[in-house]
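Structure provided below as structure tokens; questions to follow.
Note that one protein chain is taken out, while the other chains of the complex remain in position.
The block that comes next holds chain A.
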Amino acid sequence: MNTYTIDLALRPTTFDLWHVCLAGTVVVLALLLITVLISVILGMRRCKRHVPAPVPAPAIAPQPEIKVVEKIVEVEKIVREPAPEPVILKEATPDAALQLLSLLQKEARFIDFIKEDVSAYSDAEIGAAARVVHQGCGKAIDEHFTLAPVSQDQEGSRVSLHKGFDAASFRLTGNIVGEAPFSGTLVHKGWRVTDLRLPKLTEGHNASIIAAAEVEL
């Protein structure tokens, strides 16, 4: 039976298999440590870039109401934009959103339509009701928003984007390589709200009632 003694004065004179294994382990561990550290640093950087993502770019004006409107009207156009500084998220006032729902319900019976179970009805019946919704939504949107396409070109035509184009207004998709000017096909012309005329509310108006219950006497 071997007995192990610790003698710090002793120095190895032969580089044997044990020592080879030990040295290899040290190198491997050191490399591992370095990789982990690098990846942590890189990861943190990337995370920083991702933080502002949920904020849609305020395209026309900084008021919170407008932001909400953007969300609804330009569903297609939520754009992520880098911002290096720490981000303060704006709290959207719910009134404007409620107002818009109320307008759509009043003019177009929007909520009624969405909340109804359509599976029981034929396409013709749904189509008839869709006319109410379509006409009304059109009226509500036309009365309260002025819309213009972002791009004046024909959909399907070739367009080119010069260096420094507004990435909030134009979103690139597909084979994004190389440098600007980019040339591609306009798939969707985009929509922009150029003017907004939401009704004003009296003090104390309960905007969360988007349609009052009706009782006929």
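The rule is simple: a contact is a pair of C-beta atoms (placed from the backbone, for glycine too) under 8 Å apart; a residue touches a chain by one contact, two chains touch by 3 or more; residues count from 1.
In the analysis below, contacts and distances are computed from a predicted model.
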{"item": "Candidate names \"Hsp70 family protein\", \"TonB-linked SusC/RagA family outer membrane protein\", \"ABC transporter substrate-binding protein\" or \"ATP synthase subunit a\"; UniProt protein name, chain not shown", "value": "\"Hsp70 family protein\""}
{"item": "Among A:Ile41, A:Ala128 or A:Leu172, the residue in touch with the chain that has been omitted", "value": "A:Ala128"}
{"item": "Those residues of chain A which, in the complete complex, touch the missing chain", "value": "99, 106, 109, 112-113, 115-116, 118, 121, 125-126, 128-129, 131-133, 135, 197, 199-206, 214"}
